[in-house]
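Of the protein chains in this complex, all but one are displayed in their positions.
Take a look at subunit A:
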Amino acid sequence: MAREDGANARSVIDIRDLSLTFETNDGPVHALSNIDLNIEEGDFVSFIGPSGCGKTTLLRVIADLEKPTGGHISVNGVSPEEARLARAYGYVFQSAALYPWRTIANNVALPLEIMGLSSEERAERVKRNMELVNLSGFERKYPWQLSGGMQQRASIARALAVEPDLLLMDEPFGALDEIVRDHLNEQLLQLWAKTNKTVVFVTHSIPEAVFLSTKIVVLFPRPGRIYDVIESDLPRDRTLDIRETPEFLKIAHRVRDGLRAGHSYDD
């Protein structure tokens, strides 16, 4: 299941010379420019960078929530739009974005209803994915009755219920406290190891990026571009203890150097 070399892995996301320019009243804003990136099957890739570096925008381009203005991008070998219409990915947003009028189980079932699955199939997938994120027993609760961490877990279950091979996560744990975040990071790693999905993860936390990723992409702002791509040689099954090892600290150091180079304190 886990490939250490990844040499013959299938490319899931292929980005070449991609750029995205927003037209605003103050003139064009270059959100992304000259992005080249290849993400292979089974990779756990983190985008890290200061705010405004375009990491979320890049993820939204992959998800077809933004259209690039130049360059090439393919997801699963097709355009992002075709991939979206084929429901090729699950997307986890910065906040849980659960619908308050639906119970947790019905929130998880929402994409399945839209896909037109039978009610037996829906019930089965809801049960399985809620177990996966340790939310069994909370099926009939409403989102506002749950803590922030549980809500975010429910939103991950919702993304997983689609059973995509590709998981796109936009700072999913950004609003949670350190302890809950550690716990969810560990759970996410176990999940990834169990299912061998490809994960693209946006974060601005260095420990989080290094702990989770097989590949860390450091981005620069104005215009958003890739500064460094760090292949992590940490073993695939990790525990939180790995954060104390010299190998971990070495990678974290390299990420920090990259981030520091991207920060300009002139303005």
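Things worth noting here:
The working rule: a residue touches a chain if its C-beta (ideal position, glycine included) is under 8 Å from a C-beta of that chain, and two chains touch if they have at least 3 such contacts; residues count from 1.
The definition used in the following text is that contacts and distances are computed from a predicted model.
When the unshown chain is looked up in UniProt, the name that turns up among "Nitrile hydratase beta subunit", "Cysteine desulfurase", "ABC transporter permease subunit" or "AtuA-like ferredoxin-fold domain-containing protein" is "ABC transporter permease subunit". One of A:65, A:123, A:175 or A:229 touches the chain omitted from the figure, and that residue is A:65.
The missing chain, though absent from the display, is touched by one residue of A:111, A:149 or A:172; that residue is A:111. Although one chain is not drawn, the whole complex shows that of A:16, A:72 or A:87 it is A:87 that touches it. As for the chain not pictured, it touches subunit A at residues 63-65, 84-87, 89-91, 93-95, 97, 99-101, 110-111, 113-115, 142, 144, 162.
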